[in-house]
Structures are given as C-alpha cells and as structure tokens.
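Following this message is one structure expressed as structure tokens.
What you see is the complex with one protein chain gone and the rest in place.
Moving on to chain A:
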Amino acid sequence: MNLAAATNENLAHISNVLVYSAMAVYTLAFLAHITEWVFGSRSAVGRTAAAITTQPAAVTVTARAESAKGGGTAVLERPKVITRAAPGSRDVPDGPGAAGGSEKGDLYGRIAVSLTVLAFALHAGGVLTRALSVQRAPWGNMYEFSTTFAMVAVGVYLGLLVAKKNIRWLGLPLVTTVLLDLGLAVSVLYTASDQLVPALHSYWLWIHVSCAIFCGAAMYVAAVSTLFFLFRDRYEARLEAGESDAGRSTFARAMDNALSRLPSAATLDKFGYRINATVFPLWTFTIIAGSIWAEAAWGRYWGWDPKEVWSFITWVAYACFLHARATAGWKGRKAAYLALLAFSCYLFNYYGVNLLLNGKHSYAGV
C-alpha cells in the first residue's frame, strides 16, 4: 500500500517534470515560429505577396494525386477538374504561408513544427504519467483538464498537418496559447495528484469528458481560424478598395505584411466552418452523454445546473452559427462573430463557471 503510494508520488513527480519540459520546448517552438514570421516578412515573396493577392485567380486547378485504378497497359493521362470560387467571394489565392517563400523562414518553420512534435510527446507523457499516478482518467480537476486540453489542441493541429492541410500558420498562435494555458495550469490551478470523489466514479466520465475536451480543442482551432478570417477579410477588403499604404503606421504595415501571408479569407472561413460543423454533432453527443450521467448520479438528466446551462448556451450558439450559415444567408463576418461568441461561451463554461459560479459540477480542489 505504502509502496504503491510512493510509486504514485514518483509518477506524479515525473509528470510534473515532463510538463515543465514540454513548456520549455514549446517556448523554443514559439521562438522558432517568431523567427519564421520575421524571415517571412523580409523575403521578396513576402513583400510582393500583397501585390499578388490583388490579382484575382480565375480558376484553381485540383488534380487528385491518387492514380487510376485497374492498371492498363499504358498509363492513362488524367483529366483535370477545374473548380470555381463560389460567387460573391473574392477570388483571392491563399498567401504563401508564414515563411513567405523565404528558405530560411521555411527552415525555421520546420524546426518549429519539429519542436512542437517533441513538446507534444513530452506533454503527452506528462498527461499519461499523471493518469497512471492517479490510476484514472487525467481529468478530475482543472489542472488536469487544462493540461489535457492543451495537449489535445496540439494533437488536433498536428493531426491536421499530417493530413496535409495547409495550417502551419496556426503554429504561432497555438503554441502561444498553449504556453499561456499550461502556465496558468502549473501556477494557479495546480492540484496535487489524487483520486476522484465518488461522484466522478463512472465510465461516463471517460466518455463525456473526453468528448468535451476534444470538442473544445477542435472548436478552439476553428475559433483561431475564424479570428484570422476577420483580420484577413478586412485586409482583403482594403486591397479590393485599392487603399494605399500611405499614412499607415509601420506597425499596421507589418501587420498587413503578416496578413498577406495567411491563407485567403475564403479559405480561413471555410476551414473554421468545416471544423465547427464536424464537431457540432460530437458536442451534441457530449451533452447527451452528460445528461445520461447526470441521470445516474443525481437523479435527473437535466436540472439547469450552471454547467448544464452553459453547455446548453454553447450548443444553441453553435446551432445559431450553423443556421446562419446554412439558411439565413448570414455568411462572412456576421457568421464569424457568432462563431467567436459561441466559442467564448465554451470558454466561459470552463473558466467562468468553474471559478465564479459553483454548482454540482465542483471539481476536486478546483
């Protein structure tokens, strides 16, 4: 018994060391990303990106990489599929990426991604050892929830990179917020490892909370994309209106330079929408799973507990966003504001409700 306790304490200690190491490596990744952006701003491509983006691209060509099945004698030439941008959206190609075509910048970008992978491994190790030390799912309190949340957010980002999505631009904001989140977790929210109160003993904990964490992480990625859409959209609108740089501050020009390297507003918008639309059913399921658990634990599946209320508000807000996009023709900026509002409801449900309003969902020692 005592021996086991000692092992557990050891594991908890290892977990802390791993989380701190992950933070150190994330910091390096952060610096590498900064360097990438800085080199990008100096590159020739970066400087001319603004000029490029004003020229509408009539068509974009998508050819599938996969080869034709049923091998014939001769290699068939494949027809190309030509796509058109949706009407009403600007025909603007995506920016060249953070590195702006600069080779050095690109190198630093790759280094940053490699460092992020390393940090992610350390981070995951930290979460895993924490789970082993408490012999349960590592999300019994806010410290554990925050560390797991950040890990999953990075996981989603790396997963999208592996799926060859053009999202390296997300690296810098993501690593920045992950550092903030982890910093908050280890300083303010830290709770020594321990077991769960009986109310949290249920396999629904695994289902409900893991879904909630995953949804949050994915919706966070979508929210960043949506926020960047707003900036990039304004930037494109300025280009379209033909406004000159004259009179703009150096800072504003630097911002423009950075914005010119982002994907186009249409791409960012679509990216955010797709993630939100994909995650919405899962979020619905999270709430349903929570109600089933509440029914087992508290005798009612829905009782307007603050946590339940805010999950519901978050759900309705996302439903609003999807509705706005699908039917009411509220595209673009207005829908983007709705999406950001919906995500802030999620955030409030986490920080606000846990720290300000206490209901039945009190965590063991915050």
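Simple rule for what comes next: contacts are C-beta pairs under 8 Å (C-beta built on N, C-alpha and C of every residue); 3 or more make two chains touch, one makes a residue touch a chain; residues count from 1.
Please note the rule applied: contacts and distances are computed from a predicted model.
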* Structure fact -> Record lookup, UniProt, unshown chain, options "4Fe-4S ferredoxin", "Cytochrome c biogenesis protein", "Transcriptional regulator, BolA protein family" or "Branched-chain alpha-keto acid dehydrogenase E1 component" -> protein name "Cytochrome c biogenesis protein"
* Touch with the omitted chain, as defined above, among A:34, A:132, A:277 or A:347 -> A:277
* Which of A:118, A:207 or A:297 contacts the chain that the document leaves out -> A:297
* Asked: Can you list where chain A touches the absent chain?
  -> 5, 59, 62-64, 68-70, 76-84, 86-88, 192, 194-195, 197-199, 201-202, 204, 270, 273-274, 277-278, 280-281, 284-285, 288, 291-293, 295-306, 309-310, 312-313, 316-317, 319-320, 322-331, 345, 353, 357, 359, 364-365
